[in-house]
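Mind having a look at this structure? Questions to follow.
Here the complex is missing one protein chain, while the rest keep their positions.
For chain A:
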Amino acid sequence: MAGAGGGNDIQWCFSQVKGAVDDDVAEADIISTVEFNHSGELLATGDKGGRVVIFQQEQENKIQSHSRGEYNVYSTFQSHEPEFDYLKSLEIEEKINKIRWLPQKNAAQFLLSTNDKTIKLWKISERDKRPEGYNLKEEDGRYRDPTTVTTLRVPVFRPMDLMVEASPRRIFANAHTYHINSISINSDYETYLSADDLRINLWHLEITDRSFNIVDIKPANMEELTEVITAAEFHPHSCNTFVYSSSKGTIRLCDMRASALCDRHSKLFEEPEDPSNRSFFSEIISSISDVKFSHSGRYMMTRDYLSVKIWDLNMENRPVETYQVHEYLRSKLCSLYENDCIFDKFECCWNGSDSVVMTGSYNNFFRMFDRNTKRDITLEASRENNKPRTVLKPRKVCASGKRKKDEISVDSLDFNKKILHTAWHPKENIIAVATTNNLYIFQDKVN
């Protein structure tokens, strides 16, 4: 079972890295989302330039049994383009904020991709045959002179080189005044939600001209605005349940059976704070940047600036587990506020068996926490470690004072090298880690 050995018992090895080597990063190449599909065979990335790249895991090579299949480019397409809202004098970025895969129903694959304003349903299908032997057309498409046709033949399908085509099947637009931060497909596989800073809408995958508003936290007077929605997700099994997190560090669980407009939560998850500890930074660092249900549906994980918290859905008054991601940053909050890093939105993810959680940090470091053994590990996504099947060396940050050999001091951390997006294969110990413009794939050592 994936992850049964725990975060530290697994030996992580470099497998692949995608993207340009040069340090001069074009803005369009900044990776903005990473997501495995339900089988783990496909891995999608979205970037600031509005492009989606899908990688496919090659079938396991029986001869080379020392590694799992590699991920190679399967399809790439332009999902969103820059737009201009003339009424509000606003430029709408083409950056892909989120990609979510639909479960596979037939030969084609479907995914939802969204920018700040518009969600699109893309169909990715394979074509490996084409019809040949038309009566009225030459093979190159030119029309034949009908008078030269003396016999009739039936066109047949002949094999051709595999072509993967992406086509937009639905465009869900004009439902969000504010910037979309999340999309989540319901377990009914018919509906999905989209959340912006102040509102959450419910859509049917087949219907693009209507959407139901299910949460609205916009105050009548915008001067009274105190919190915004930061993330939202449907429960993996209960199609009536979803959660949304806020900039104040709270999570609300809502039940769509209770009322059409879920402004009143069914549960409110909030950890009490010691008022004497409160500072200027308290609210900013408590803002939740990501919320993810466990595969089991029993727990949910939240990521705030310095920590990862695991909540039991049955207990609202505090998380059951808290893991410090980079506590040494607490004494750097002033400069992190000045360079805006304090507003960075880190994501988090579960492994397939819900035993290990992972999240990113700075200096291209990422962290894993084993919930059973309570051990944690810090690894680095770097081209220096790119010999396949070489076990990654754990990293250590020295918070203060005596720096041991191989440790890195807090002041040497590169805050421009942030790992905001990570994904874990749903079944195996394969992880995808996005640095600014590169995608790293790591696997556990297979003997």
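Here is the rule we go by: a contact is a pair of C-beta atoms (placed from the backbone, for glycine too) under 8 Å apart; a residue touches a chain by one contact, two chains touch by 3 or more; residues count from 1.
The rule we apply is simple: contacts and distances are computed from a predicted model.
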Protein name (UniProt record) of the chain left out of view, among "Transport inhibitor response 1-like protein", "cAMP-regulated phosphoprotein 19", "dihydrolipoyl dehydrogenase" or "Iron-sulfur cluster assembly protein": "cAMP-regulated phosphoprotein 19"
Contact with the hidden chain (one of A:D290, A:D304 or A:D376): A:D376
Residue of A:S125, A:S282, A:S307 or A:S353 in touch with the missing chain, whole complex considered: A:S282
Touching residue (missing chain; options A:N135, A:S259, A:S296 or A:S331): A:S331
Where the missing chain touches chain A, by residue: 8, 18-20, 28-29, 31, 45, 47, 49-51, 53, 73, 76, 78, 81-82, 88-94, 116, 178-179, 197-198, 222-228, 247, 277, 279-284, 287, 327-328, 330-334, 337-338, 375-377, 394, 396, 399-400, 437, 439
